[in-house]
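One protein chain is absent from this view; the other protein chains keep their places.
This part shows chain A:
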Amino acid sequence: MTLTLRALAGSISAAALIAAAPLAAHAAGDVSFIQAVEPAGLDPTVGSPVAAGQVTWQNIFEGLVTIDRDGALQPQLATSWEISEDGLTYTFLLREGVTFHNGAVFDSSVAKFSLERILAEQSTNGQKALFTVIEAVEAPDAQTLVLRLSAPSSDLLYWLGFPAAVIVEPGSAETNTSAPVGTGPFKLDEWRQGDRVIMSAYDGYWGEAPALDRVTARFIADPQAQVAALRSGQVDGIAEFGAPELFEQFTKDAGFVTHVGTGEMEIVAGMNTARPPFDDVRVRRALMMAVDRNMLIEAVKSGYGTPIGSHFSPASPFYEDLTGAFPYDPEGAKALLAEAGYGDGFEFTFKVPTRTYAQRSAEILQAYFSQIGVTAEIESSDFPAAWIQDVFKDTNYDMTIIGHAEPLDINIYARHPYYFNYENPAFDATIAEIAGAATPDARAEGYHKAQEIIAQDMPALFLFSEPKLGIWKAGLEGVWENGPVPSNDMTEVHWAE
């Protein structure tokens, strides 16, 4: 009887606690954030790095180098490095006193293991292609790591700072997908699949200890449910809120702080340039001129977002505003179509992935195209499954629309095969020049040239860059406002006094 009573009293007090939870805003060292897409596994070096990185990068895992909130390269597990004159040898000096969450010690053999694992034949790293320029990895002594390249690669250091290249150790590498072990300031406590990941501060961290004791990533896909979780105080914020039309209410609420940052995602309507009439550059330009990008952003993103004229977003350090190349001009578009022999317009199938931004954009584009006599028939394509197979791999499409989230990914237009079926030797040569660039200026110049070439060739309609809409509880400080890397870096996050 006493037991039952005690249990009853316990559950009543628990109920009282829960009821009071929204009032007692938060525990001091505790932050939970919403992550829309649950990662397939928690190891960003396996599979696609985006969602896994958004949970674990910088929190659990660290790299030789890292990218900071301004998009700049910073040392991390490597304290310094030297690049040989010919750009083919990289020598890293590694940090001492770094341990993994399981006690394993970080040294050059661990770094060597990590990089060789990415390059291995049976590697399942989704970004492996970025690192294949590394020919050999050597560990002459415990604190020195040497990379030998087959060709210069001006982007390599940058890529080594990304989630796909974080350092893992041999003993835990195989189980990192479900039980990640890194060198970061937080270690995994628990992953409740389908619900949340809980991390807590790691006592043995080599750097400055984080302000937070506990960080929780909550997986909530639906924007309405995200709003409900934010409003009820269940979570403390979201770095990338996906429903701009629901964003306004938070900007006016003193209980929240909002950020409109720039992200790396460019929304582009790719065309199959191997298929008529999209093989004619005049047709592609005419379709671009038929679209008023500002109105599109207004309709699709409630005005949040930036028009783009090429494949880089304003978040990129090499961004060049090329929206003036083919501005909105329906009359000019009609004339250009007539010149290409499509004065009476044409019909095509618009394969649209089942993503809100894509579906909404497609409908607006369809209306704009009809103004110049072009009929787009919208066909939904289940994303990711059907779309990846049908459009991306088999290139069985006329036009599609998708967001490209990887930074510096303008080189996709130089990939063969790739779903645009775009062939331009001059562009390929530019991408090769960028890789071999000896100076930062030469690299920047190359990226500008690449943007200009595709702005003219228009293998895709360049529409807008996705805004990064952050919503956080008032009093929370230190979150990233912009998104040079898709991430939720919690290392500097803290509650105001």
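Everything below uses one rule, namely that contacts are C-beta pairs under 8 Å (C-beta built on N, C-alpha and C of every residue); 3 or more make two chains touch, one makes a residue touch a chain; residues count from 1.
Please note the rule applied: contacts and distances are computed from a predicted model.
Of the names listed as "ABC transporter permease", "Sulfur oxidation c-type cytochrome SoxX", "4Fe-4S dicluster domain-containing protein" or "Metapyrocatechase", the one that matches the UniProt record for the absent chain is "ABC transporter permease". Remark: the omitted chain is touched by one listed residue; of A:A228, A:A438 or A:A474 this is A:A228.
When the whole complex is considered, the residue among A:V31, A:L160 or A:I220 that touches the unshown chain is A:I220. For the chain left out of this panel, the touching residue among A:T124, A:T251 or A:T356 is A:T124. Mapped onto chain A, contacts with the missing chain fall at residues 10-12, 14-15, 18, 22, 38, 40-41, 47-50, 121-130, 177-178, 192-195, 218-222, 224-225, 228-229, 231-232, 234, 382-386, 388-390, 392-393, 402, 404, 406, 409.
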